[in-house]
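For reference, the structure is listed below as structure tokens.
With one protein chain removed, the remaining protein chains of the complex are shown where they sit.
Chain IDs A, B and C follow the sequence of writing; residue 1 opens each chain.
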Amino acid sequence: MSVSDQPIPLSGRILDIGVRFLPHFVLFAVIIGAWEISVATGLITSIIIPRPSAIWSAIVELYITEGTIYRHFFITLTEAVVGFAIGAGVAVSLAIASSLWDPFRRYVTPYAVVLNVTPGIALTPVIIAWFGYGMGSKIALAAIISFFPIFVNTLTGLVQVDEDREELFNSLGASNVQVFRKLRAPAALPLMFAGFKIGLTTALIGAVVAEFAQATDGVGVLMSRFSFQLNMAASLATLLSMTVIGLILFYSMEFLDDRIVFWRRESRRAAASRARARTWAAQAKK
Amino acid sequence: MVKHEQSMAAAGDVVVSGLNVGKTFAAGTVVALENANFDIKRGSFVSLVGPSGCGKSTLLRLVSGLIEPTSGEIEVHGTPVNGPRADISMMFQKATLLDWRTSLENVLLPTEINGTPSKADKNRALDLLKLVGLEDFAFSFPAQLSGGMQQRVALARLLQTGADILLLDEPFGALDEFTREHLNTELMRIVAEVRATAIFVTHNITEAIFLADQVVVMTSRPGRMAKIINVDLERPRPLSIQTSVEFNKLVEDVRETLGAV
Amino acid sequence: MAVQDATSEVLVDTLERSLRNRRIAKHVGIFLTLTLLWELGSRMGWLDPLFYPRPSNIIRSFWLIYFQNANVWFHLYSTISLVIIGWVLGSMLGIGLGALVGFNTVIRRFLKPYVIVLEATPRIAVAPLLIAALGFGVNSKLAIIMLVCFFAPFINTLSGVINVNEERLELFRSMRASKTQILRKLVLPDAIPVIMAGERLALTAALSGALVAEFIQRDKGIGSLILVYTRNLNMASAFACIFTLTIIGFLIFKGMEKLDHYIAYWKYEGGRERMSSKRKRTMVEP
Partner (left out) sequence: MKMFKVTMLSTAVAFAALPSVSFAQDTVISVIKPTPRSAVFFPLVVGEALGYFEDEGITVNLLPSDTSIPYVAFIQNGQADLAMLDPNETINAINAGANINTVYEVMQNAPEGIAVLAGGEYTSMDDLVGTTVGLVSDRDRAFLQAALDITGHSIDDVQTVVLGESGPTLAAAIRDGNVSAISGSVFDWAALVANGIEIDTVTPEELLASPANTLAMNADMIEEKREAMEGFFRAWSKGMHVGATNPDAVEAMLRAAVPEEWEVEAAGMGLFQGVLPMNISTTERMGDLQADVWTSVQPRMLSSGAIKNVVDVSTFLNDTYIDAANDFDKAQVEAAAAAWLEAN
């Protein structure tokens, strides 16, 4: 077991990455190949699982040659994001109010629990009845089902504050507002972001399910249309766009999480500490 | 060199020995232990003391067979160590009890690993719980026990293996001072009673001297055995021995060794 | 990485504290006042009865669908039996795969990209695709439910298996335990609490999955009944169905709590005491 401590040359590193990913590609290729063959030979019915080549041509058509997917893509993305923003806004405000004012929390709690145990999806027909046929109903469903995880995570974060730290603040004679701003709010951030991540996922589900129930545009409509035309390849290609939306939403939140709750990750801590040192130096110069 | 009766009787033959033992981590960049040579006699109690990173835990794990040395060789009962073995048993800083098992079931775990526990095994486990003073808590779950009680269960489990070489890695390090002193006294009594050989890792100098026949002082960067100090205090040892002149001389000696390097 | 239930202890605590302090009367009072205001608002024409059915009408609907017409039972039976079967099958699959992947580092490495993709995709969105591929009937509904409730047990089992306490593992290795012994006596019991958390989420997801399946395939089930009612502008009965789902959701919540107390007994004071005296009896008496 001897490893040289010389830095590996760049070409070597690229080779290394290649070697690391090669098995993945090989496996992927083997799966796709086996899949293609088993559909082609009739082992699997193409209605149930279409050929990879058919999915690929559907992707090319939807995303490149025709480009039909983009309008639907942005509609669903907008619904999910706006719904999430509304749900998160209401959830965070209610959580803050509940954390600051105990009676409020007591009286809000039963309704929050009721809302939690009701499957949000069940509200779809009612939401469509209430908010109508436009984007409104999709946004509303997205907001409703993303509300709870955000509310509960934020509230938990705000309430479950380390007692020693709170005692420290009290001993310093901090006001309630100061305790909230300097202790509770920052301490709640990690949990809040965890809630945001769940909320984003559920918001997307809300938008898509509402689109299944009633809509003219959006990837949900497109997908159910393709499915029931038994155009499975196009349907799977559309499903892929939902995955992409999901990934975009998740990683944007991850990005924000990393920057705002910087103290949890070493690399971010180091970056933040360098930035603060610079500001400090700049101020010292003046 | 005055040794207490039991170990005197058994003294003479070496049960654990190391020759030029070395261990490096992270592809050779971190030297955890360098060139350790030692002989541990049957029935003796050896303390390894030193600051963090001096390789004392590494040495213990090497003896247990959990990790393999990079160089040199360790022998136990005359055979080279190449993996965990039945004649060695180990106890950790945390009690590492299984939450879903009662004290008794936790003590029986080593027996279960080697086969189905017999009635005799169960009785032995109950006896061991009695030995550590927990007969009333045999059917309690770990969450129902205090930290000190959990460590006593772990001690009973250690003894249940029937191994005659006991490796203890700061077993009471996480407990408060009073509990620790109490458990140390218990440990001394029990180890003598079962006539085992013990290797005890700690960073507390007083504790190391109080328990041991020999104190191995280790220093860091790289981890190295700096000095072996014989503790010629009579047994049984009361707690008050810690205030004696002899004891404090030994403490002085260890401090000097640690500071000198 | 494990998925946790969003239901916060903070809320449950607040609720229980509230109940203990005999504040029930106040809660009920507020609830009744709100309900009366709603009723009054509807009768006075401030609330559009098309959208917001009167509480009195909802109560009447409960009576109608449960007793007078008793038409809800058939749909309830259909939904609940599907949910339970789908949940059991889906979570067996999830736990099995999770354990398999957790123990096999090679499979784990190769599966990781696919898990990321699966995680980002709103899984419920595959519903139309599955119905189209597998046809109408029980099969496609079951497939949807299995798909949506497979993921949480899978991920949680996986993470439970991977995140085994290092010290305990070392203990087992020092006792020369075999791989199967480590699996049976350490890894699986250790993973049970986190698996149970996954199961709870899975059951909730199964209910949502069943509803979406019934929205598309409207032959029977509570989902299809809600659609019939909204289509007929009978919002009172639609609400009665939704509140029925609230009750089911609550029962799921409580039922899973009970199951957790039973299976992961060592996490709870009561469970520990129960098992402690039980083991004493079985060990000492015979």
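Observations, loosely collected:
Heads up, the rule we're going with is that a contact is a pair of C-beta atoms (placed from the backbone, for glycine too) under 8 Å apart; a residue touches a chain by one contact, two chains touch by 3 or more.
Here the structure is a predicted model, which means the values were calculated and not measured.
The chain not shown here is in contact, across the full complex, with A, C. Considering C:230, C:244 or C:276, the position touching the chain not shown turns out to be C:230 (whole complex). When the missing chain is restored to the complex, the residue among A:94, A:128 or A:204 that touches it is A:128. Considering the complete assembly, chain A touches the hidden chain via residues 47, 125, 128-130, 132-133, 213-216, 224-225, 228-230.
Although one chain is hidden here, its contacts on chain C can still be listed: residues 48-51, 61, 64-65, 68-69, 71, 81, 84-85, 88-89, 135-136, 138, 216-220, 224-225, 227-237, 259, 262-263.
Here is the rule we go by: only the chains that are shown with their structure count from here on.
The mean-CA centres of chain B and chain C are about 48 angstrom from one another, to the nearest whole unit. The distance from the centre of chain A to the centre of chain C, each centre being the mean of the chain's C-alpha atoms, comes to 21 Å.
Work out the mean CA point of chain A and of chain B, and you get 50 Å between them. Shared contact sites, meaning residues of chain C that touch two or more other chains, are absent. Those residues of chain B that touch chain C in the complex are listed here as 64-66, 83-86, 88-90, 92, 94, 96, 98-100, 102, 104-105, 109-110, 112-114, 122, 138-144, 161.
Chain A makes touch with chain C in their complex at residues 23-24, 27, 47-49, 105-107, 109-110, 112-114, 116-126, 128-130, 148-149, 152-153, 155-156, 159-160, 195, 198, 201, 204-205, 208-209, 212-213, 220, 223-224, 227-228, 230, 232, 235-236, 239, 242-243, 246-247, 250. Those residues of chain C lying in contact with chain B across their complex are 165, 167-168, 170-178, 181, 185-186, 189-190, 192, 264-267, 272, 275-277, 279-280, 283.
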